[in-house]
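Of the protein chains in this complex, one is absent; all others appear in place.
Let's turn to chain A:
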Amino acid sequence: MEQPRRITDSFPRRRRGPGRPPGRLKDKKDKKEKDKVQVKKVQVKKVQVKKVRDCPRAPSQPPLDPALLEMLRRFDLSWEYGPCTGITRLQRWERAQELGLSPPGPIRDALLEHGDNPDVTYRWVWGGTGG
């Protein structure tokens, strides 16, 4: 018999940010949350089915460039643009723009280009809850 498989082998543990009200389709980020919730439900029900296997993301997306993720992390941690928790990176970028702090343009392009990728749009969360 093969080694007992854990469910976390197929579906890596992901923490999402503080709960957003479900069922709100107004913003892109909320739609992201809803999709994630739906995908998670699918994960729980169809454990044995090989179809929904690897990552909760849509399988058609290529894995992200680590340099891009690093650039976004540095944007999160730069103190000039204010706190980074509780809002999406795009919201933070736009707020910095309106306050006249001139945030770098490539960040916004990257955020819009990968707008459907939860790793990109969400603020950086470390380990625990994003709160």
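Definition applied: a residue touches a chain if its C-beta (ideal position, glycine included) is under 8 Å from a C-beta of that chain, and two chains touch if they have at least 3 such contacts; residues count from 1.
In this section, contacts and distances are computed from a predicted model.
J.: So one subunit is absent here. Using its UniProt record, which name fits best from "DNA polymerase delta subunit 2", "Cornichon family member 1", "CHCH1 protein" or "50S ribosomal protein L14, chloroplastic"?
T.: Missing chain, per its UniProt entry: "DNA polymerase delta subunit 2".
J.: In the full complex, which of A:L77, A:L99 or A:L112 touches the chain missing from this view?
T.: Touches the omitted chain: A:L99.
J.: Give me the chain A residues in contact with the hidden chain, please.
T.: 17-21, 24, 26, 79-80, 82-83, 85-87, 91, 94-95, 98-101, 131
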